[in-house]
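These notes are about the structure you will find just below.
One protein chain is absent from this view; the other protein chains keep their places.
Moving on, here comes subunit A:
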């Protein structure tokens, strides 16, 4: 049937990815090898970072001109190229991938949509869902991180996807014929061909790539005395239940980096105290506690920020990020905006409170400190300032902030302890609530208030058999928006369920 002599190819891309370039190459490829081709695109605002679609049809050259369609149809696409993983999903959703005919080529990398990024928790879509759907929906599947292949070769994803198309053998053209098109593509031809060849050889992925977990077997360095203490601490970690040892080690490292070895020991002692109380059936409680206790103890104060900003590894990381060559120069600028709160936090508790308790005094201080400060962190003055600030660790335990954090942490641990024996599920959920606390200044304040709201309303549900479920739901709700509106709704739901509507 004449139908069979036509190849239908759709490209789904995100505006700005160069879908038009790829489309033109495919048309050229067909036309230079005895086929006729037609392409269409919907240019316009979608090209401004939105999901966009290109469509190509081709047929062998004949006396008569074929009549091509201007848009892809559901269930009528032979080759589907998606330049991003969620666009693979969108293609399947829209019905452009059929199990009996479609060769699906997709890049497994992610360009996160705004909705995924603005979530205060983890709003990212699950890659595995797309991999599963791809393998269920297509006749053949080629998924790989084609974006990375392109970047590694100094090129753009259009070139590596062109390579993937050649690798799929879904078009009746040879890789040499593909390459010939790229050779005509101008100044960047060599790099395009390199990316093309890398994609041609690439082994398809069958599952999402996992970010490599760095081994928690920490290689420590330091003076002899500290190393001896470190060895002793490691011995103690080995006494903890197996399941939580990795996490405890990571937590220990974090608390030592935050302050010193003694602080690390304090962390470990607390953990050991809980290890004795956690019911044996619930080793995950200790793992989660190891995680969140470390985060709670290594709070974000000015000293920590300044310390991290002056580390050697940080400079190395930035240099590689901007691809600094040895002959280049580098200027680093930090965006600081301290407020009176942070300064009070650095003061001894009594002095800090003296300022905080009087709006007038507080405003006086705020006027002096509250402004944006650009700090040249690899210049003499800027670096010295941060270095000195980062060296204030010895002073930390005398600060107001430390007292606040210690009290907050102690109250949290006490609440967990209260439920540990009778209600281990609830204790676990309460531990996980620590995840809510994050950010600096107002964001930090808002996150603390969400955390506080859950603990304030805990008595409402604490005696219910499904208390843990409620707390989990509250926490999930709290992670949905910045101000905790969803959390308030979830709490209200419980209140109404227990007491009936307010006016009833």
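In this text, a contact is a pair of C-beta atoms (placed from the backbone, for glycine too) under 8 Å apart; a residue touches a chain by one contact, two chains touch by 3 or more; residues count from 1.
Criterion: contacts and distances are computed from a predicted model.
In the listed set "1,2-phenylacetyl-CoA epoxidase subunit B", "Amino acid ABC transporter ATP-binding protein", "Indolepyruvate ferredoxin oxidoreductase alpha subunit" or "Acyl carrier protein", the entry agreeing with the UniProt name of the missing subunit chain is "Indolepyruvate ferredoxin oxidoreductase alpha subunit". Of the options A:243, A:407, A:442 or A:495, the residue whose C-beta touches the omitted chain is A:442. Annotation: of A:309, A:419 or A:453, A:309 touches the absent chain (contact as defined above).
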